[in-house]
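Each remark here refers to the structure printed beneath this line.
The complex appears here without one of its protein chains, the remainder shown in place.
The letters A, B, C and D name the chains in turn, as written, and every chain counts its residues from 1.
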Amino acid sequence: MKYFLQRVAFYLFTAWAAITLNFFIPRMVPGDPVQALITKFQGQLSSKAIESLYVLFGLDKDKSVWQEYLDYWNQLFHGDLGLSFTFFPTPVSEIISSSLPWTLTLVGITTVISFFLGTGLGVLAGWRRGSWADGLLPVTTFLSSVPYFWLGIIAIYLLTGPDSFFPSSGGFGSGLVPAWDQYFIPSAIQHSLLPALTILISSVSGWILSMRNMMVTVSSEDYITVAHAKGLSDRRVALSYAARNALLPNVSGFALSLGFIVGGTLLVEIVFSYPGVGFQLFQALGAQDYPLMQGIFLIITISVLVANLIADVAYLLLDPRTRKEG
Amino acid sequence: MTSIPDAKAPAGEVVLEAIGLTKHFPVRRKLRDLFSHRHDVVHAVDDVDLTLRRGQVVALVGESGSGKSTIARLLAQLYPRTGGDIQLHGETTKVRGGAAFRRYCSQVQMIFQDPFASLNPTHTIRYHLTRSLKIHGNAGTTAGDLAQALDDLLERVQLTPPERYLDKFPHELSGGQRQRVAIARALGAGPEALLADEPVSMLDVSIRLGVLNLLRDLRDRLDLAILYITHDIASARYFADQTMVMYAGRLVEGGDSETVTQSPAHPYTKLLIHSAPDPDRMIGGSEAEGEDAGNGEPPSLIHPPTGCRFHPRCPVAMERCRTDLPVPLQIGDVPGHWAACWLYDSDDKAEVKQ
Amino acid sequence: MAQPEADKPTKAKRQRFRFISNKKAAAGLIILGIYVVIAIIGPWVAPYDPDARGNDLVQPPSGAHWLGTTHLGQDVFSQLLSGTRSVMFVGFFAGTVATVLSVLIGVTAGYLGGRTDEGLSALSNVFLVIPALPLIIIITSTLESAEDWLIALVIGFTSWSWNARVLRAQTLSLRRRDFVDASRATGEKTWRVIVFELMPNLTAVIASGFVGTVIFAVLSEITLAFIGVTSGTTWNWGTILFWAQGQQALAQEAWWWFIPAGLAIAILGTALSLINFGIDEFVSPRLRSVGKTKIKTVDGRTVRMRIGFTPVLSRSAAPHTHATPTPVIRKEVTQ
Amino acid sequence: ACGDSPNANKNADNSKAADFLSIGMPNGTVTDNNNPFIGTSAGASLGYRWTIYEPLGMWNNVKPADPAKPWLASEIKWADDYKALDVTIRDNATWSDGQKLTAEDVAYTFNLIKSKDALNVFAIPIDQVTVTGNKVTVTFKSSQFTAWHKIISQIPIVPKHLWEKIADPATDPIKEPVGSGPYTLKTFSQQGIVLERRESGYWQEKPAVKELRYTSYTDNNAQTTALATGASEWSFVFIPAYQQTFIAKDPEHFKVWAPGVLGIHGLYINTTRKPFDDPALRNAMNMVINRADIFNQAEAGYFHPELKSVTGLPEGAGDAFVTEAYKGKTLSVDVAGAKTLLTGAGYKLDGDTLKDKSGKPVTLKLSDPAPWSDYQTTLEIIKSNLAEIGIKATVDKPNQNVWDANVQKGDFDAVMRWTNGGSTPFDIYQTVMDGDLMKPIGTPAQQGNFGRFKSPEATAALKAYANATSDADRIPALATIQKIFVEQAPMLPIGSDNVGGAISTKNWIGWPSETDPYAPLQPTQSGALDVIMHLKPATS
Partner (left out) sequence: MSSTPVLEIRNLNVEYGLGDQAVRAVRDVNLTLHRGEVLGLAGESGSGKSTLAYGMTRLLAPPGVITGGEVIYHPEKGEAYDVLGLSDRHLQAFRWAETAIVFQGAMNSLNPVHKISTQLTDVLRAHRPEMSEAARNARAREMLKLVGIAADRMEAYPHQLSGGMRQRVMIGMALILQPQVVIMDEPTTALDVVMQRQILGQLIELRERLGFSVIFITHDLSLLVEFSNRIAIMYGGRIVEEAAAAAIYKDSLHPYSQGLLGSFPSLRGPRRELTGIPGTPPDLKGMPSGCSFHPRCPKAFEPCSTNIPVLARPDDSPRSVACWLHPVKEPVG
């Protein structure tokens, strides 16, 4: 419990730090959102209209940074992330809520699959050292060094086309509207296959490697020998004793690497035109859309934090030593 | 030039003295403690008096976690103390780094339990010894002086010929050799007092004795004052002039080694001696098993038992032991033998007899 | 310490460079070496100016253009060669910045402990959970001009936390080792203890962290270049990919424009990973891939070494060494 | 249970070929906003606003000098001085909710713009709006000669009875748009917007296309891929090597047409920086730029049609505006001539390096944001062109915002940028040379004259052109403007803007083309509606 409270305190602190960072970074960005907007559309606006845009965006007020900071918090507590500039006057929260599910599903599912697949293979490679499983390592090392986006683009080139089963872009078929029905869901799954595969291929090797190393380390622990000495079956020793213990460091590693994974998927979303937050962020950057940028960065950070917290809870459940009372 | 001054003062002179030495480690505060004003501490060492004399070995015996190492580190000024005083040649010393600390450790040096851990694996023996000599100004002025000093050091710890060892890395030496290097490093400072924290417990049985004999030899030749910390009471008997027994952060008995080991007074000392392996007590004769040895669990040091800390385990505990802290009491048999146990309070003795 | 020491350097060398004998590390180092050489001489040996336009537009590989040309007739091979420098520079510079930061923060936190530790750990944890790449993208997008060194700085400043964490843990465990206290008890100053006692023992960890950050920095730089954040004047592989993608190289079937740069990245990444494996195995010999695992028993069966079931090569009860059956008797010595 | 799913009729649609048209734009994600006045809305970004809300008339960008084609207005009349507009509103037009469209609605729209600066994106100085029967008269504070097309074709007419109730029309997302156009919004999702045909009540014959499916692709690559696979049938996007990556995939059906319009792209030079304040140097630079190379390599041979006339006006759309003095005068590469010019002006070509009058080597920093790859390629080509006369140029890729700010503040050497466009060359020249738009270095000049070109003569001529009441007054003004532009080369024109598009004739025919340029082929222009009205199924 104590451990848990400590973690929560840490997350609150991190969230605070991230939000503050998030507040300041866009303020250091040079340039001006109104101009960026005009440039984005290579548009032609009268100076009067430009003035009115400044007013609309709330950029006219001369507030102290501190005041802005307080306002920002105040807004956050009301769940208000402001209005997007690029998609003016759509609220940022609306944009995020439409794109977040995509990212969450894609990243979430692939990460979990990648984690379990990688861990499983790692257990094999670590437990049956010297067998075929060792051959896995060089291949995975190479694949993990390939940039996500490169792999994605090649996948698009090789696997998509007019008659291909794999769509080259988007999150679902055109003409469809997101809904839980038999038209939309298969289409969404179909569209997610390639991005998911890309993420999977480039992220799975990390898990294989770290799990293998942990397995090797754990294998030489006394309790493994004891488990063998107890005459337990090889399977049981491998899973309940070795893998179970080797998993622990990987679980916390899992949580911490989420940040990296999110970074990677951002690129995958860009390449596959996947309607997730990563792509939104990319667009918001180009358009100087502070509120959207802030909102997305905040959401990404908070998702990572939440995932971390979940992983921590999992760790808590998996490792009795952290449950020390008192 | 000899880097280590031989015999500065007559034997028997007090070199280092601890008076009422106390060390409490703060316990990491928990979240809920933030709201209360509780400050839990580990009572690692409480009110310990200890005297190291030139040319004498004092052994400190006690079970694991009783605070032996803490005393050594306090004496080496590696920890700031919570209370009490450490006097070097009768002068109060309280140093926290800087030149004063260096001056102090040129006189008081420490040897650690684990020779595998106390030498930096990335440095050669030469580096270790040279640093020790240089820091304390014992390296002379020329390269030749240094080489000579290094040779002297290694010879002193019987690592001969010196050239064979100087450029080795610690991992290339055996445990006994490493511990000798550690001792040489301590000697490099030219100390008057050596604090040896379980210097042989990590060594192989067959080489332990060599190191102990070396230390004894150094005591005699250099008139060093040595604090010998161990959990092996038999080796204290073998090696030390005086033996102090420690239990849960407090000294419970002290005196001449032979007396303490042969006629222990404190129930804890008795338990300790009884528990030590004794080849003469062969497997058949398990009649000794009849004695109630108490349970083996040491007490919590965060909330130590009131009164005598041994009372929960003590087979002869009295009511008074639960409430009153025992004071060191002279035991009649040999001068200088004392025990902190109410059994030896003359009034109580009478009571016990009744 | 001015004595001439005959065998010391070799010994020290043996100690330090032992890990090169690790096959993986050696392979990695050789590849990395090639990259470094290319980074240094690449722009000079490149057959063309990477910017120079030619008349062969989007031509497949040929004798004149080993890796074909771009839509401007530029030589892809030359771009690849010239681009190596920027990639290596950013990788190593960012790696250095991050490593220096992580050493400063991690080792300090681990060594000093207490409040300092808590503060620094919290700081590095914050950086750890905040997704790095989006942060880097956001920060670099605020830069006036994204020069290589600036990008490297930004990457360095945002990617130190993992190493700092590892170093802190490692320092904590070293801190508890006696030799640190022993050197303090010898009278060493704190900075000397950190620099001369702790740091040499951290070299493997630092090196592995450095290599890891280099991988991350290279990938980040290339990603940034790919989405258009680069300095205008230098080439790197990301820029090649940026152009290739902008011109839809693959849709034009111009694989030579897109594939080599990605392979170059992947191979560099693999080389660096191999070095890291080498370091890992050097630090923890258990991780070394087992040599021979299949062995033949006396009766010709093949058994595999595995945990929990030690292979039995022969079950004959005949002694292996032949002790002399008839002892010599020498009464004098036997008391 | 799926009967009420918005996707339920998908299969039914697919069974009958070609009753929908897929339109794509590479605009990234869009948000559910159909407010026709807001440039950030999905309707504006993808262009479908014009299929819901209609303008008064259709202006054909390809033939800018032609009068507007009546649309909601059956008759459009401008006063000679272009300060008053008389329009007659069709009486058979209805809103998609069934209400009749009246002159009141038009007046309301004009008044709305007048009262809301935020909606008045063209800053039209509306003075008075009066309604008489089915006629609306609008007066303006200044001549609208150069902006008439915006008023006629760029203002969507909105229903008064609904918009009156909207609290803030400037920010309302209008989730359920009601317009007079032939289509209504059926479903909206970030990726796909479906509009369906109004089956009754449209003032003219209903279009053949039953359903319009707009998709916003995340970037050019995705859009191009979609075009090449046939997933997109109409788009406006830069397609690198379009012959190979697009046309070749289905040469029979895939077509690209990119007519130039009165808006150009060129290299803005900062005329305050030495030695580029010297027109001779700028002219010499103009003489070495290889526009054909740029057209073929950077613009894939179609996207920004090569400028030929020295006046910077595009072929076709600009022909009518080239004044007598420059008729037939074309831009060409003349390195020798440039060298002579430079030597004459006191420059020295020292080996590979051009030295200015003070003996300093001439260097130039070209910059444009990285993602604009055609500009980047253009700059690369210009860089190598300039090297031929010894100017050492470098290409910078600053971040777009930085670039933008720097261009406006005048903190640059030379950049590729576009000019405004319109129905006359005025917008082009104004963007480049208007002294009224000029701001001191460091202060953002939002409207134009980024190069800080100072010429009171040009400023006066521009003013005269805009306010002239007759062609007789306009021609000499334009001649002066062109003379200054050609002689002083404040900006080096490179290519023209286009209102083209990429299409597939597999399902639909009737698109505008070189031979029948009845409307622009860009799906986001208001003329797109005219195009849709022309489409016929390919099979019939």
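Heads up, the rule we're going with is that a residue touches a chain if its C-beta (ideal position, glycine included) is under 8 Å from a C-beta of that chain, and two chains touch if they have at least 3 such contacts.
Nothing here was measured: the structure is a model prediction, and the numbers come from that model.
A.B. asks: So there's a chain missing from this view; which of the remaining chains does it actually touch?
C.D. replies: Even though it is not drawn, that chain still touches A, B, C.
A.B. asks: Which of these, A:A227, A:A255, A:L285 or A:L305, touches the one chain of the complex that we don't see?
C.D. replies: A:A227
A.B. asks: Of the listed residues B:E163, B:D204, B:D220 or B:D333, which contacts the missing chain in the full complex?
C.D. replies: B:D204
A.B. asks: Taking the full complex into account, what residues of chain B touch the chain not shown?
C.D. replies: 63-64, 174, 176-177, 204-210, 213, 231-235, 237-239, 258, 261-262, 271-283, 286, 289, 293, 295-297
A.B. asks: On chain C, what residues meet the omitted chain?
C.D. replies: These residues touch the chain not displayed: 290-293, 295, 305-330, 333-334.
A.B. asks: When the complex is taken as a whole, what residues of chain A touch the one chain not shown?
C.D. replies: Residues 129, 219-223, 225-234, 236, 240-241, 244-245, 248, 318-321, 323-324 of chain A touch the chain that is not shown.
Note that only the chains that are shown with their structure count from here on.
A.B. asks: In terms of Cα-based centroids, which chain occupies the most central position?
C.D. replies: Central chain: A.
A.B. asks: So how far apart, in whole Å, are chain A and chain B when each is placed at the average of its C-alpha atoms?
C.D. replies: Whole-Å distance between the two chain centres: 55.
A.B. asks: Just curious, how far off is chain C from chain B if you go by their C-alpha centres, in Å?
C.D. replies: So the centroids are 45 Å from each other.
A.B. asks: So, what's the distance in Å between the C-alpha centres of chain D and chain C?
C.D. replies: That gives a centre separation of 51 Å.
A.B. asks: Which residue numbers or ranges of chain A touch two or more of the other chains?
C.D. replies: Within chain A, residues 29-30, 156, 270 contact more than one other chain.
A.B. asks: At least two other chains touched by the same residue of chain C: list those residues.
C.D. replies: Counting only residues that touch two or more other chains, chain C contributes 141-142, 144, 227, 245, 251.
A.B. asks: What residues on chain C touch chain B, complex-wise?
C.D. replies: Interface residues on chain C, with respect to chain B: 1-3, 5, 7-8, 11-12, 15, 177-179, 181-190, 196-197, 200-201, 203.
A.B. asks: Which residues, counting only chain A, touch chain D once they are in their complex?
C.D. replies: Residue list for chain A touching chain D: 29-32, 35-39, 41-53, 55-56, 84-90, 94-95, 98-99, 156, 160-162, 168-179, 181-184, 270, 273, 275, 279-280, 283, 286, 288.
A.B. asks: In their complex, what parts of chain C are in touch with chain A?
C.D. replies: My answer: residues 122, 125-126, 128-139, 141-142, 144, 162, 215, 219, 222-223, 226-227, 241, 245, 250-251, 258-259, 262, 265-270, 272-274, 277, 280, 284, 286-287, 289-290, 293-294, 304-309.
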